[in-house]
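Working notes, structure below.
Of the protein chains in this complex, all but one are displayed in their positions.
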Amino acid sequence: MIRLENLSVTIHGAEILSAVSLDIAPGKVTGLVGESGSGKSITALAMMGLLPHGSTASGHAWLDEGDVLAKPEREMCALRGNRVGMIFQEPMTALNPLKTIGDQVAETLMIHRRTTRREAMEIARQRLARVGLPADRFPLNRYPHELSGGQRQRVCIAMAVALNPELLIADEPTTALDVTTQAQILDLLQGLVAEEGMSLLLITHDLAVVSGMADHVAVMQAGRIVEQGPTETLFRTMAHPYTRKLFAASSHQPARMPQAEDTALLCVDRAVRDYATARIGLFGKPGRFRAVNGVSFTLHRGESLGLVGESGCGKSTLTRAILGLDPLQGGAIRLGGQEIHAGPHLDASIRRRMQVVFQDPYGSFNPRWRVERLVAEPFHLSDGRPADMRDRVARALDDVGIEPGAMDRYIHEFSGGQRQRIAIARALITNPELIVLDEAVSALDVRVRAQILDLLARLQEAHGLAYLFISHDLSVVRSVTDRVMVMKSGEIVEEGPTETVFAAPSHDYTKALIAATPTIPADWQGEQHA
Amino acid sequence: MLRYALSRAVSLGLSLLVASVVIFAVIEVIPGDPAAYMLGMNATPDAVAALREQLGLNGTLVSRYLSWAGGMLTGDFGVSYTYKVPVADLVAQRLWISLPLALYALALSTLIAFPVGLLAAARRGGVTDYGIMGTTQLGIAVPNFWFAMLLVLVFAVNLRWFSAGGFPGWQGGLLPGLKALTLPAVALALPQASILARVMRSALIETLGQDYIRTARAKGLSRRQAVLRHALRNALIPVLTIIGLQFSFLLAGAIIIENVFFLPGLGRLVFQAITQRDLIVVESLVMLLVFAVIVVTFLVDLAYAAVDPRLRRRT
Partner (left out) sequence: MRPGAQLWIGAGLSAVFLLAALLSFAWTPHDVTALNIADKLKPMSATYPLGTDHFGRDILSMLMVGARTSIAVALVAVGIGVGLGVPLGLLAAANRGSLLDEVVMRGNDLIFAFPSLVIAILITAVFGPSALNAILAIGIFNVPVFARVTRGSALSLWTLDYVLAARVAGKGRLRISVEHILPNITNLLIVQGTIQFSLGILAEAALSYVGLGAQPPTPSWGRMLAEAQTMIYTNPALAILPGLAIVAMVLGLNLMGDGLRDLLDPRVRRARG
C-alpha cells in the first residue's frame, strides 16, 4: 500500500504541490490526470526522492510502514529501482546511448542484488523477452539507437520492472509514441500489473487513456487533487467543475457546417518524393528513400480535408512538397490549376493563395521580431508592402482574438495558445484560399486546443477557407474535417467522408488505427449532461 | 567499424595531399625563384644556377612537386642547404625532444584536468567549484612562454631544483631527460589543463542534465554511481575533441617553449632555418607538423568510434 498524505512541494519558494493525498492500491492501476504544469510529474519525482534542486517537500509518502520523504539518500537508492520503478515520457533520450540494452537492464539487478554479471544478463534476457524484446530478434548487445521509440520504451519498462517492484510509476509513458505503439505499450503495462501484482501509477494528460486503464483516477489542477474516485464513478458523476471542463474539452466538437464547393482547389497527381539517405562511409552511395509514393488526391474549395498517419508515414514530406518547399521526383501538384514548383522561384501569386500553421508554438516565430513584423512577413509575396499594412495586421489579429495592441510586443510575451492564434493571423494576412494545418493543435493542452478548433471553424466559415488538416490525432481529425485520408508508408490507403471512414473503415490499417485510439466508453458520458 | 576507419583513412590521405600542395605552393611557387631567395641579394648568377641545379628547380612544377612529395613518403626530405646534411637526420634528432615534450605536456594536462573538472562538476555551485573556475580562468589567461619564464625564475634561479635550460640527451637515461623536460612540460600543460578542466566540467554538467541520468537514478544508482557509470563516458566525447585540438597547440607551443629553455628541438631548428633562409628545412618541418596534426585528428576520430557506438554502424 502506498499512500501520499498532505504532500506539498515548493520549488525556489513557489508552491508547486499543495496537500496532495492519494492512495495507490496494490495490484491496481491508479491514474493521475491533469494539464501540463498541474504538478503530476513533481508528485512522481517527490515519491522517488528525485525532486529538482531547490525543492522542499513536506507531508508524507508512505510505502508500507516507512515514510519515503523521511528516508536518507542511501536508503532511497536501495529503494529506487528495487521497490519502486519509474519510466518517463521521452524514450528516445531515456537510455544511455553508449551502453547496450542488456547492460542497462542488468545494471538494475547488479545495483540491488549480489549477482554475477552472467546471472544478471540472464535475468535481463528474460525480462526483455517479457516486455516483448526476445533475444533472438533483439540481442542483448543492441544499442539504443538501433531500436525504435516503442522498443526503447520497452527497454525502459524492462529496466523498471527487473526486480518486480511493488510500484511502477509511468510518467506520460506513451505521449511521445504513435497510437498503435501506445496501445501495445499500454497493453504491456496492464499485463504486468495483472501478472506480477504490482501497483501502477499512470500519469497522463489524456482522459481517454486513463478511462481504459485505471481502476482509480485522481484529477489534478494547479498542484491540487480536485477530485478522485473509482474510474467509472468519477467519469459518470464528475463532481468537480474542472473535471467537467477537461472532459468537455477533450471530446469537443466545434460547431461547423460543411461548405465544400465542387470546384477543385488543390490537385495532387501521383506525387513522388524521394530522399537521399546518409551515405555510409566515403565509398557508400547515398541511398534513396521513397517517402511519398504516387499520392493523388483533390481538395475542394472551402473543404476541410484530414490527413492522418503515424510518424514516418510521409505526411510531413507531402506537406513540404505541397508548400513548394521540396521538389517532387514525379507527378504534379496544382493549386487552382497552377503547378507548384519547389524553390524560391515559385510564383508569388500561387504562394499567396496558400499559407501554413505549424505545430510548435514556440519555434514558429523569430524571437527578435515584433508581432507586427511577424504577422506581416507573408506580405513579402505581394508587390511592395501595402500602405495600410498596419491596419491589415491589426484586423488579422482581431480576427483571431488577439487585441491589436499586441503588435508592438515580442513573441515571448504570449502563451502557447496565443502564439498559435498569432500563427493563424500570419496565415490569414494574404487572404489565402488554403491553409495547411500541420499538427497545428497537437502541442496544446486540451482546453486551449478546443478554443483553437472553434476559432478555425469560425474562420473557415467567415473566409471560405479550405483546410488541409494534418494530424496524428484521430479524434481531432474526426471532429473538424469533412473528408479524411489515411496515409501509411508513403501511400494513401483509404480515403472518404470522415464519418464513413471512422464508422466503417475498410482498410486493415485504418481499422487498426481506430481500434488503437483510446476512447472513453460512450455510456459513461450520459449523466454529466443531466 | 572497419568501414568507418577506412573512410577516415581516405580522408586523412586527402587532407595530407591538399596540405602538401598548399605548402609546396607557398614555399616554392610564391617566392618566384627559391634559389635566388635563399642566396640573398649578393648571390652571383653562377651560384644561383648551381643551387637551382642542386634543388632540382629546373623541372616543371608538377615534376618538382612529385619528386618532393615522393621523397617525403620515402623518408627523403632533401638536403639542408645550410647544414649540408639530410633534413631527415636533422629532424629525427630534434624530434626526440619536441615529441616527448608535447606528449609529456599532454599527459600532464589530461591528468590534471580530468580530476579537477570532475570535482568542479560534482561540487557545482559550491566554494570548490568557484575556486576551480577562478583558477582555471587565470590559467587560460597566462601565456605559456611567460609562465615558463616565471618557472625558471622560481625553480631554477631561486630554488635551484631544476636547471634553467638545455637538454642532457636521452643517452644518460630516461630520468635526467625527463627532468630537463619537466619545467617546459609544466609550462605547456598548465594553460591547456585549465581549458580542458573547464570543458570537462561543462560537458559533465551538460551530461548530468540528460534524461538517461534521471533514468539511472530511478534505477537506484547514487549520484556518484550515475556520474561514474553513465555521465563520464558520455562527457568524454566533447573532451576528446578538445584533446585532439590541444595536441596541435602543444606541438606549436613546444616550438615556442623550446626557446625559453634553450632546448635543441624542432622549434630551434625551424627558427634557425628561417633566419638562414633554408627553405628546404622550413618546408619539410612545416609538412611534418601538419602531418602530425592530421594524424592526431585521425586518431581522435577513431577514438570517437571506440567511445560512441552510434558511429560504428552495422552494415
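Chains: A and B, in written order; residue numbering restarts at 1 for each.
Simple rule for what comes next: a contact is a pair of C-beta atoms (placed from the backbone, for glycine too) under 8 Å apart; a residue touches a chain by one contact, two chains touch by 3 or more.
In this text, all values refer to a predicted model and were calculated from it rather than measured experimentally.
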Query raised in the report: Among the options A:Arg351, A:Arg421, A:Arg449 or A:Arg478, which residue touches the chain absent from this view?
Result: A:Arg351
Requested in this report: Using the definition of touch stated at the top, determine which of B:Met72, B:Leu221, B:Leu240 or B:Ile255 touches the missing chain.
Outcome: B:Ile255
Query - Of A:Leu323, A:Val371, A:Leu428 or A:Ala516, the one touching the omitted chain in the full complex - result: A:Leu323
Query raised in the report: So which of A:Leu234, A:Leu381 or A:Ala450 would be touching the chain we can't see?
Result: A:Leu381
Query raised in the report: Can you list where chain A touches the absent chain?
Result: 323-325, 344, 346, 348, 351, 354-356, 358-360, 363-368, 377-378, 380-381, 423, 426
Report summary line: Across the whole complex, the chain not displayed is touched by chain B residues 14-15, 18-19, 22-23, 26-27, 30-31, 130, 134, 137-138, 140-146, 149-150, 152-153, 157, 245, 248-249, 251-253, 255-256, 259-260, 267, 270-271, 273-274, 277, 279, 282, 285-286, 289-290, 293-294, 297
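Note that in this section only the chains that are shown with their structure count from here on.
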Query raised in the report: For the complex, which residues does chain B have touching chain A?
Result: 3-4, 6-7, 10-11, 210-212, 214-222, 225, 229-230, 233-234, 307-310, 313-315
Query raised in the report: Contact residues on chain A for chain B in the complex?
Result: 48, 50, 73-74, 77-82, 85-86, 88, 90, 93-99, 107-108, 111-112, 143, 145-146, 156, 159-160, 280-284
